[in-house]
Each structure stands twice: as structure tokens, then as C-alpha cells.
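So that we are looking at the same thing, I have put the structure below in C-alpha cells.
Here's a slice of the assembly, chains where they normally sit.
All chains are identified by letter, namely A and B, in their written order; residue positions are counted from 1 within each chain.
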Amino acid sequence: MPFVNIKITNEDVTPEKKAELIKGATELLKNVLGKNPATTVVVIEEIDTDNWGIGGETVTQRRKNGK
Amino acid sequence: MPFVNIKITNEDVTPEKKAELIKGATELLKNVLGKNPATTVVVIEEIDTDNWGIGGETVTQRRKNGK
């Protein structure tokens, strides 16, 4: 019954990679806490690099500055 | 003043259906807890079926397998 929300920057993540994340997060909850995979929900949200900030600047700015 | 966030898979939900969800959620908070509709916020997020997982696999995979 757990709910896992993964937010990442939107940078061409393939459906295969997303499937791996979902499988891995579901197994993690099963292995650590014994949670039932059948009712474990994982939602991935992809955020534009203009909309993600760290260190007070957007990821778009950081990439331009070689960070 | 409540805040309601509804996450659903992105599958051609019409503006009319979204308006119904918003109206219904707002009324629910009013009827059960007496919350003022004027300050009740409802946000619907539509998630790609590649990005939604349940049972350890994506909804895209489940649909292909007839689940």
C-alpha cells in the first residue's frame, strides 16, 4: 500500500529506465518493510530543467555554467 | 482552505470530467467537514502510463499484458 513519488529532471528518460525505477522501488519496499507489491504505487514526475532549482539557480542555468 | 491533489493516469480525460471531479471534491469537503468552497483548492495531475507503476510494472506494460 505504499506510495512512492519520484521527481527527476526531464532529460530523455526511456520507458525502459522508468520501468526499472518502478520495479526497483517496489522491490525495495517489499524487501525492507514486507510491503505487498500488488498495492505499491510508484509515480514518476519529470520536471523541466527550467523548473528545477538547486543552489538558488535553475538546472538550465547550471548546465550553461558547466556545473 | 483544504488542498486536494488528485493524481490519475493521462488517458484523455475531458475538461467536463475534470470539472466534475473538482466540483465533487469541493462538495465532499463542505459536506463532511464544513469547509468553505471559496478557499478549497483542487489540483488534478495527469501522469503518463509509462510513469505510473503498480505491482512493480508500469501501467503501459500492464495494458499490453491485458491486465
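In this section, a contact is a pair of C-beta atoms (placed from the backbone, for glycine too) under 8 Å apart; a residue touches a chain by one contact, two chains touch by 3 or more.
Bear in mind the structure is a predicted one, so any value in this text is a computation, not a measurement.
Within the whole complex of this structure, the shared sequence is present as 6 copies, and 2 of these are drawn in position.
Operating definition for what follows: only the chains that are shown with their structure count from here on.
Computed centre separation for the pair chain A/chain B is 20 angstrom, with centres defined by C-alpha atoms. Residue ranges on chain A touching chain B, taken from their complex, read 15, 18-19, 21-23, 25-27, 37-46. For chain B in complex with chain A, the residues that touch the partner chain are 7, 45, 47, 50-58, 60-61.
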